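Shown here: the complex without one of its protein chains, the others still in place.
Chain nomenclature is as follows: A and B, assigned in order of appearance, with residue numbering initiated at 1 for each chain independently.
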Amino acid sequence: MSDHNYVPESKVGKWFNDRLPLLSLGAHLREYPTPKNLNYWWTFGGILTFCLITQIVTGIVLAMHYVAHADLAFESVEKIMRDVNYGWLIRYIHSNGASMFFLAVYIHIFRSLFYGSYKSPRELIWIIGMIIYILMMAAAFMGYVLPWGQMSFWGATVITNLFSAIPLVGESIVTWLWGGYSVDNPTLNRFFSLHYLIPFLILGLVVLHIWALHVPGNNNPVGIDIKKPSKDTVPFHPYITVKDIFALLMFMIIFAGFVFFSPNVLGHSDNYIPANPMVTPAHIVPEWYLLPFYAILRSVPDKLGGVLLMFGALFVLIILPWLDTSKIRSAVFRPLYRQFFWILVIDVLALGYLGAMPAEGTYLFLARVSTVYYFLHFLVILPVLGFLEKTDPLPASISEPVLTGGLSTSAAKSDDIK
Amino acid sequence: MTLNRLIKLTLSILFVVLFSSKSFAAGSNIENLKVDWSFAGITGKFDRSSLQRGYQVYKEVCASCHSMQYLSFRNLGEKGGPEFSEEEVKAIAAGYEVNDGPNSDGEMFTRPGRASDKFVKPYPNVNAAMAANGGAYPPDLSVIVKARSGGANYIYSLLMGYEEKPADFVLDEGVYYNKYMEGNKIKMPAPLSDDLIEYSDGTKASLDQLSKDVTTFLTWAAEPHLEARHKTGTKVIIYLILLATLVYFSMKKIWLRVDSEK
Partner (left out) sequence: MSKQEDKKNRRDFLFTASYTVGAVGLGATIWPLIHQMNPDESVKALATTEVDVSQVAPGKSITVLWRGKPVFIKRRTPEEIAEVRAVDLKDLKDPQKDEDRAKNPEWLVMLGVCTHLGCVPLADKGDFKGWFCPCHGSHYDGSGRIRKGPAPVNMEIPEYEFVDSNTIKIG
């Protein structure tokens, strides 16, 4: 990992560093040459790290008070909310933290889509990121089951039943997942265990994600390869750290707004009703961040087909680096792709909205159209666009662009974004 | 790196969040009544006397069918709640017989309630509650305000929403018409009416007053730390803005070195 020869000044430091080069790592992280034109969309990596750590810390605390038992889980959550010192604060941070985590990850993913950060030589960063995203969904889903309210119970029932669509072994798999013939205490117990495990897997993958990033270095709004270190780069510390911290504080203001002033607006009121295996709520909806996939699932009239298409929606993202045939990374220089990008954003938002609506009539029709367009974007438009699109000329470097002047390239970019 | 762009970024984040949260608005076909609650808003606080009256309504009316199993008598004296005095809480608790035991002879026994005891349930279990109420379980009211979309406004509307059924509306025996209930059919007969109870503080017990007070009480019961939450939240956000301002100017200074190089 060390791309320079760092020698600690003190004797002790040198002794330590020769045996375990932690100080070299620290020096690398401080000096890591970063493109100087990164805009605020690039701060979400740091924000996501904050989200992960927040979830782990508050989660460990909640696990000190939570009881993973079907008869006691709901009560123990109420005890956390009422009696445990600052329990209400810690739980609301954790439950809203999940939403904030997904909000940040979606912005992070769409940033990557806009600026082509997934393209060579950064394919592995993207794929590791997608695995993190899938693990996040698993962790979030299992976490939502833990309070053992109505949505917990029925969400768990519906999602685990997805696996029953698998031919021949589906039913056995579902029984195995449940540890019984329905979602019950054994299910709750194993979900708790896995919910505790997954964040640490994510943490490990985040290390790999950043490691893989530090090999080629950051992409940037212009999307061109840069020499580093050079006039185009700045050391990570203090330039990027201070900017990341400022953006993080802005993010925390929004976060705090939810936690303190409308902590339940992102959840569903049915989850304050204790789980009842005999009554299904009238409207089962997953948490907002899973809605687009839920819409895709429901838009197919066939059980297995719906499940396959839903997982397919994730799979096309994983192979995206090879579906996009354009050599140009940044959408700033791709006039057509730029437009398709925004159509995709609208399409995904539409899927999210339709996922929360009843699957009938016009809603269902629109959900089907949106689903088709989603796959069309990745499987047809992107591969073809690479050959047909006439891209704008690229600047030679960040500092000396040929087209737009000076640092305003990055400003121009964010204007494109809004 | 202008503030302008930051505002845009913040707005777009808010847009996404609002868009996604708005999609949850459940499909009730009728708009709930709106009350200007004292606990709403970022500085909202409970009206202490309304909470105390609300507890009286719960105790004298609701409690004969509805449990509140996650509340304890001591909660009634805690900060941010009805704030009954310690003596009042003890007296309220002592007014109930609580099952305890086993004693040294292995027998269960009853004793007067203590502040640390949970609210006494009207029925020993769900089945008993259903049997006594024509098959309908009177839901536990501990978190009812959070367990219904529409929250406090919905609970208030429901209590105010009993009226004569439309002529062509068919109702079974033991089912009542309520304007705000989903499907308009409810198994709970109108629980409140003008002057149903006599308030100990002399307030006129109109249906509207009773409904408002008990809804306030139930809102506190569902969210006992609401006041602390609002207070802490205000401080946290002021702090974050202060720190963000400092960091913003620090950032400006630091980046000046790069921006001036060019």
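To be clear about the criterion, a contact is a pair of C-beta atoms (placed from the backbone, for glycine too) under 8 Å apart; a residue touches a chain by one contact, two chains touch by 3 or more.
Keep in mind the model is a prediction, meaning the values are calculated, not measured.
Enquirer: Just name the one of A:L23, A:V61, A:M151 or A:I202 that touches the chain not displayed here.
Expert: A:V61
Enquirer: Which of A:L89, A:M151 or A:V174 touches the chain that is not shown?
Expert: Checking the options A:L89, A:M151 or A:V174, the one contacting the hidden chain is A:L89.
Enquirer: When the complex is taken as a whole, what residues of chain A touch the one chain not shown?
Expert: Output for chain A: 57, 61, 64-65, 79, 82-87, 89-90.
Enquirer: Contact with the hidden chain only, please: which chain B residues?
Expert: These residues touch the chain not displayed: 72, 74, 78, 104, 115-116, 239-240, 242-243, 246-247, 249-250, 253.
Basically, only the chains that are shown with their structure count from here on.
Enquirer: Quick one: in the complex, what on chain A touches chain B?
Expert: Against chain B, chain A makes touches at 36, 39-41, 75, 78-79, 81-82, 88-89, 92, 99, 103, 106-107, 231, 234, 238-239, 242-243, 245-246, 249-254, 256-261, 263-266, 268-270, 272-273, 282-283, 285, 288-289, 291, 349, 352-353, 355-358, 399, 406-407, 411, 414, 418.
Enquirer: Could you pull out which chain B residues touch chain A in their complex?
Expert: For this pair, the touching residues of chain B are 1-2, 5-6, 8-10, 12-14, 16-17, 19-21, 23-24, 26-27, 42, 70, 75, 139, 142-143, 146-149, 151, 182, 222, 224-225, 228-230, 232-234, 236-237, 240-241, 243-244, 247-248, 250-251, 254-255, 258-259, 261-262.
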